[in-house]
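Our next item is chain A:
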Amino acid sequence: MTKLLEVNNLHTRFKVRNGYLYAVNGVSFTLDKGEMLGVVGESGCGKSVSMMSLIRLLPPAAQITQGEVLLEGKDLAKASASEINMVRGSKVGMIFQDPMTSLNPFMKIGAQLCEGIIYHKKMSRADAMKQAAKYLDLVGISNSEHRLHEYPHQLSGGMRQRVMIAMALLGEPELVIADEPTTALDVTIQAQIVELVKELREKLNMSIIWITHDLSLLAGMVDRIMVMYGGSVVEEAPLDEIYKSPRHPYTIGLLKSIPSIKTEAGSRLPSIAGAPPNLFVEPQSCPFAARCAYRKERCTKEIPPLEPVSGAGANPHHRIACWVDVTKEPAEPKEGGML
Partner candidate 1 sequence: MTRAAKQPLVKVKNLVKYFPIKIGAFGSEKAVVHAIDDVSFDIFRGETLGLVGESGCGKSTTGFTILQIYRSTSGSVEFEGVDLASLSKQELRAMRKRAQIVFQDPYSTLNPRMTIGEALAEPMKVHKICPDNEIQGRIAQLIRDVGLNPNVANRYPHEFSGGQRQRICIARALACNPEFIVCDEPISALDVSIQAQIINLLMDIQEKYNLTYLFIAHDLAVVRHISDRIAVMYLGKIMEIAEKKDLFKRPLHPYTKALLSAVPEADPDIERQRQRIILKGDVSNAIDPPSGCRFHPRCAYATDACAQSVPELEDYGDGHQVACLRLDEIAMEEKLETEDA
Partner candidate 2 sequence: EDGQVLNIAHPVLQQNWSPLQGGGHAARWQSLSWAAPMYFDKDGKLTPYVLSSVESDDSYVNWTLHVNPDAVWSDGSKITAEDVVGTWNLSARPATKHARVNLFLGGVEGFNDVVVGKAKDMTGLSVTDDATVSVKLASADPIFDQKIATALIAPVKISQAEDENGNEKSDWWMPQNGVVVSGPFMPETMDLDQGVLTLVPNPNFFGPKPKLEKIVLTTVADASTATLMLKRGTMDAHTELITPTIIQDLGPDFLGGPALAKGQQFWINIKKPPMDDINVRKALIMSINPDELALAAFPDGPFTAASQILNKVPGVDPDFKKYPYDPEAAKAALAASKYKDANRLPKIMFVGISTPTHEAAAQYIAEQWRKTLGIQGIEMKPAIETYSGPDQKSVQIFRDDVGTRVPDAVSYLMGSIYSKSGNARNKLGSYKNDKIDALLEEASVKGVKDPDRIKLAQEAQRLFREDWTYIPYYYDVMSKWAMPWVMNFDKNDDWQVIEPWNVTIDEAKRP
């Protein structure tokens, strides 16, 4: 398969009142054409910021301090503003989390859908509208001609998210970044959207990065999963690998703490003690060390690199950032942790 995207050692930080917030600290990954990558992690671990950094869709306080983002070989991190504009919306489409706030309540659906392609494809308004209607049909919105003339508030949450998807697809992008597109939706609606995306992916054959904090959601959907913690990637592996043989203590803890059919009802859930770190200091060690049940001396001193797992029968595509080999070390519950 051909490589679409290659991200190397990406660092993004925010200028905050007294110093910096180190939101993304050295994220690297690649994405093939047509591949679907899942990004999981808890709130604030840098999922959105790292993915937004790809197309530099960041608030003014943010700065990308290091790293390169090669989209089809071209480094977006160093591209000019207008070059970036040509990528956004045409090569890379975005779907955001909250369909309630992500659509402009002051503009009709049609106008919002069209403006991107009118600009990028130099289409006439009428053509653009036709195109938009086609895509609304595609994402399963009936009566699309009519919907184009409605305002977002006239649609339900699920419909709005479909509109967002149509909007991302209109530019016929090669990569779609979906930032928790179902978090704000109900399970039944979430199921609708998930099915829709699967379907579309087959039809349109694009690459997708799907951000979520719900590990279970990805199980039936993606090809590969990347787990983030404290601004870094801690584990990355093909789908089954992650669920069946997780290797990073954080991933392990996370999977265990999700109640599932297999967990015994009424039993205590194994939980990860402590809370995620705040990112006001640049990490100098494994970000998870403070909560890690396998913590070793080294974990609090050095940042582990993201490297393929070792050991017999190890999948070469399975990479973790950990100094400890959990298959060999016993877990010893650690008390406390930082706030």
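What we mean here is this: a residue touches a chain if its C-beta (ideal position, glycine included) is under 8 Å from a C-beta of that chain, and two chains touch if they have at least 3 such contacts; residues count from 1.
Selection criteria: all candidates are chains of the complex that A comes from, given by their letters.
Not measured: the values here are computed from a predicted model.
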item	value
Options 1 or 2 - which one, within this complex, touches chain A	1
Residue ranges of chain A touching candidate 1 (in the complex, touch as defined)	42-43, 156-159, 186-192, 195, 213-217, 219-221, 239-240, 243-244, 250, 253-255, 257-261, 263, 265-266, 268-273, 275-276, 291, 339
